[in-house]
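Pasting a structure here, questions to come.
Other chains of the complex are left out, but the ones given are in their true place.
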Amino acid sequence: MNPLFREVRHNPLLWLLVFVPAVFAGEAFRPEAHTLLFVLSVLAIVPLAALLSHATESVAAKTGDAAGGLLNATLGNLTELVIALAALRAGQYMLVKASIAGAIVANTLFMLGASFLLGGLKHHLQEFNRTGARFQAGLLFLATVAILIPSAAGESDSPGAAVFTQQLSAVLAVLLIVAYALGLVFSLKTHREFFGSAGHAEEGEAPWPLGLALVTLAGVTVLVALVSEVFVASVQQAAIAFGMSPAFVGFIVVALVGGAAEMASAFSGARKNRLDLSVGIAMGSASQIALFVAPVLVLLSYVLGPAPMDLQFWPGAVVMVLIATMTASLVTNSGRSAWFVGVLLLMVYLVFATTLYLLPPRVA
Amino acid sequence: MNPLFREVRHNPLLWLLVFVPAVFAGEAFRPEAHTLLFVLSVLAIVPLAALLSHATESVAAKTGDAAGGLLNATLGNLTELVIALAALRAGQYMLVKASIAGAIVANTLFMLGASFLLGGLKHHLQEFNRTGARFQAGLLFLATVAILIPSAAGESDSPGAAVFTQQLSAVLAVLLIVAYALGLVFSLKTHREFFGSAGHAEEGEAPWPLGLALVTLAGVTVLVALVSEVFVASVQQAAIAFGMSPAFVGFIVVALVGGAAEMASAFSGARKNRLDLSVGIAMGSASQIALFVAPVLVLLSYVLGPAPMDLQFWPGAVVMVLIATMTASLVTNSGRSAWFVGVLLLMVYLVFATTLYLLPPRVA
């Protein structure tokens, strides 16, 4: 277990692991202290997500290029998936959808923007592989169309509308997963020479031995699942206490908490002038959530949830995902970046966050 | 008449010509068998469209570059125009509009996407002239704005709304035709060196003698017009029999039937690694329908239709045309293509087709 402890010692983020037992203690002794439990569970998820991320990468590094890429592509957003599953089982579909849309927006605007800004403050002009960014932007665009069309085509007051939306969502979920799978074939197999330098595995940290990585992967996933239960149960009450609208909590807070570990990697890559890494993590994570996590949740809702979940989002969320996709597509198109590009992306994110923060509760 | 028979022998598509007399026989003896008449007329239109297309190209090849380009640009979508005229005379404006929007979407997503996929499965990476694609995308964008603005600016319940929409549609129709004409001057005359390799005439098939081509052009146009009458009269009843929504029939079925001949040329070009040809046919045909066929139909509706037709589309159709234009513009921007680009375009088309197929009837 040496490498695990060495990692904990060197990575200050992991000192937050002390909050994991604190969450369970709080849940046992103060189950009604929602605000406390919310804060504790946020603080506990961040280091767990970091461990999960490192464990996934270590397994991927051992299993070779194609299989490793596949692993990263399916387990890379395990934290987001586990949190969303907890919300799904609790029947909180509004929270599930807000966290999906919020994660796409946080990755394409906040993670990408902060990477460009942090990298640009240190380096005058940075370059990255635009083919990879274009590919991810194309996937994201498809997913955006898939959540835009149901709300544009349907009318909520027609008699068959609920059945229509549900059937359509199931078919679109399957289409998105097929597109994602074909995208993996394209980027990992038939045309992988175009996507060379954007892999997670080159991150420079030494991978763990396979046994340790697998045990960590399994154990930490269980811990994230347990902490997520507490998080989901406390989040709405805590939001009221903090004066935040439910839309703000799902869209901004949950998304930033779930993606904290990936953000740490993306920002560190940008500072080291390895912007390919940052763009790959940010855009890849967004497209993975849109084309894999979200449709899997729709399909799992038939088994796990109290009722099937559809892909119909609140119109404001659709507009935000659409704008985020377009912004990321425009901005990564040139393959070059300077600090102001980061400012632009962060400003768009701030416009969204401010709007959701000020939004009167009834609308959400 | 030798070249015509030789063509029929070598092109299996033309064997479908036996269905032309079958349509008229069916119409005479079983006028109430809508589903049968629908299927027969679809099977008859496909080979007629192929003949029409070859005859137009043969005339164009004989009349020199500029005049030939002009001919192609006005008669290239004669099949779509004749079908739409039949629907216009029958007062089925919903079908006319759905087939216009559907043809734009089918050309930019299905025809382009299948060309990229078929070409990409044979060739690792294909290149094409992006200046031509950008030019067509610009024209399409203008047409999209012209159908978006009336519905965004007007309010359907204000008193003068109907008059406003009608006046506006007539003016916009004239503007679009002027823009199309100026676009021809630009691409065929003042700046034709930028559009060199994207012409229909280089298709490799031997052109027919002028006399045969002109006779075929006239004769086949009459046949298409007669078959279209049967097609339009039977399509709605047949849709019910097949369990398809009217929106699906107009948007998907009519558009694919009308464009079958062009698709055959575009796909064959892509397989032969002449992607300029495929992109030119797909994008050129879409912009021609949007900036020439649609406005001409609006103006002709004052003479031929029971009442003037406007350019106001069902909001879902506007969104689909907008997305199709944006997708084609993004995808052709780089001038390079691989098989997955085709998958992305086809997936967007599948999202549309699924939505329209599942749509409850009342909404359309």
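Letters A and B mark the chains in the order given here, with residues in each chain numbered from 1 onward.
The rule we apply is simple: a residue touches a chain if its C-beta (ideal position, glycine included) is under 8 Å from a C-beta of that chain, and two chains touch if they have at least 3 such contacts.
Please read these numbers as outputs of a predicted model, since none were measured by experiment.
Novice: With 2 chains shown in place, count up the copies in the whole assembly for me.
Specialist: 3
We adopt the following convention: only the chains that are shown with their structure count from here on.
Novice: Suppose each chain is reduced to the average of its Cα coordinates; what separation in Å results between chain A and chain B?
Specialist: Chain centres of chain A and chain B, defined by C-alpha means, are spaced 41 Å apart.
Novice: Spell out the part of chain B that touches chain A in their complex, as residue ranges.
Specialist: Result: residues 124-125, 315-316, 319-320, 323, 327, 330-331, 333-334, 338-341, 343-344, 347-348, 350-352, 354-356, 358-360, 362-363 of chain B touch chain A.
Novice: Show me the residue ranges of chain A that touch chain B in the complex, using the header's touch definition.
Specialist: That would be residues 134-135, 138-139, 141-142, 145-146, 148-150, 152-155, 158-161, 163-164, 167-168, 171-172, 175, 178-179, 182-183, 186, 190-191, 329, 333 of chain A.
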